[in-house]
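One chain of protein is taken out of this complex; the other chains stay put.
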Amino acid sequence: MSGTGFSFTIDGVAVAAEPGQTIMEAADAAGLYIPRLCDHEGLRHQGGCRVCTVKAGGRSVSACTQPAAPDLVVENETPHLNKLRRDLVEMLFHEGNHLCPICEASGNCELQAMAYRLDMTAPTRFPYLQPSRTLDASHPDIALDTNRCISCGRCIRASQDVDRKGVFGYVGRGIHRRVAVNADDLASTDASIEDAAIAAGTCPVGCIIRKRHGFATPIGERIFDKGPIGHDIEDKRRE
Amino acid sequence: MAEPRLIEISPVTRVEGHGKVTIHLDAQNRVEEARLHIVEFRGFERFIRGRLLWEVPVIVQRLCGICPVSHHLAAAKAMDMICGVDVLPPTAEKMRRLMHYGQVMQSHGCTSSTSPRRTCCSASARRPSSATSSR
Partner (left out) sequence: MNETRKPRVATVSLAGCFGCHMAILDIDERLVGLMQAVEFDRSPLTDLKTFTRRCDIGIIEGGCCNEENVHVLQDFRRNCDVLIALGQCAIMGGLPAMRNAIMQSDAPLRECLEEAYITGAYIRNTTHQIPNDPALPLLLDRVYPCSEVVEIDYQIPGCAPGGDIIFETLSSILAGRFHGFSRDSFKFD
């Protein structure tokens, strides 16, 4: 590769890209927001949540892992794709115990903000699984409420790649796959409040809880009270 | 009137929502027994166990939508006791007092001109000082 840039289109808008860039990276730079939950700045891409599914050349691909290619035609904001994404987000809500009214992440939660963005307000026919999961509050500074976990794996990648600790990992398979810690409880691990895995924003939901921070921000001043998820990226384009 | 009778008043409309009264009459039409039933059972007592301490004031707000502040403050007091907080900072005390006065106004002042006054599960709303006393 010579490293020369090329262009492709997302929803008819020409987007510049470098070889090796994914569709999502190029879209972010161009100020086009592709919804995502498992992708996070500074972490390697996973392509797990599939909320970033786009149609590239007619094929459904995850935009966070698919490399951009010259003259690729990408569809992003279409009713069909947003319906697929809404179903995925809805299933995440049904898979765990997501009680926004009492959750300290409410208003800062990417899952909730994604549901807002994708208009998740119609009556649903999926059953609520209501799993019974324990809350781990053993650590003096951190609590872990896996009722709210969406298995995005962001804490796993942050702990492995950034902190070099590997505190978090997946256990189980299929629908039983969950995020767990590498000891009996969180207090027995070497997790620390300074870890990138514990940093505010790494966990998209209210699963990893930084103690003594809950409900500190009043309603109206929380992250997604100021605008829908992705507005920071979309604002780049408007400027 | 030889048969014993049962009079059922349901729902009881002067309290919040979910009450029922049954009056048992004997064969002579005299009141044998009168019972107040609280028909709604949700189980907050149990399912707040195992939750994080600071979540509980937010959870118990949902016990009653008419007097959420009373429940919030009651839980805050309980949390104080659990943590061994004997004296509140003046700001916290004033804030709690203000919240409760707001609740009293919202619950009683605003509705009294348009509809008969309903009471809710918080009898303590008339005594805001009880919620702010430092334990």
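For reference, chains read A and B in written order, and residue numbers begin at 1 within each chain.
The working rule: contacts are C-beta pairs under 8 Å (C-beta built on N, C-alpha and C of every residue); 3 or more make two chains touch, one makes a residue touch a chain.
Bear in mind that the values here come from a model prediction, so they are computed numbers and not experimental data.
S.K.: For the full complex, which residue in A:Leu135, A:Val162, A:Ala187 or A:Ile233 touches the chain that was left out?
M.R.: A:Leu135
S.K.: In the full complex, which of A:Ala14, A:Ala122 or A:Ile175 touches the chain missing from this view?
M.R.: Only one listed residue reaches the unshown chain, and that is A:Ala122.
S.K.: Extract the touching residues of subunit B with respect to the undisplayed chain.
M.R.: 8, 10-11, 13, 16-18, 20, 22, 35, 37, 39-47, 49-50, 59, 62-66, 68, 110-111, 115, 120
S.K.: What does the interface between subunit A and the hidden chain look like in terms of residue numbers?
M.R.: 93, 97, 99-103, 106-107, 112, 115-117, 119, 121-125, 127-128, 130-135, 147, 219, 228
Simple rule for what comes next: only the chains that are shown with their structure count from here on.
S.K.: Just give me the whole-number Å value for how far the CA centre of subunit A lies from that of subunit B.
M.R.: Averaging C-alpha atoms per chain gives centres 40 Å apart.
S.K.: Quick one: which bits of subunit B touch subunit A in the complex? Just the residue numbers, please.
M.R.: Counting only subunit B, the residues touching subunit A are 50-52, 54-55, 58-59, 62.
S.K.: What part of subunit A is in contact with subunit B in the complex they form?
M.R.: 101-102, 104, 134-135, 137, 143, 145, 209, 214-215
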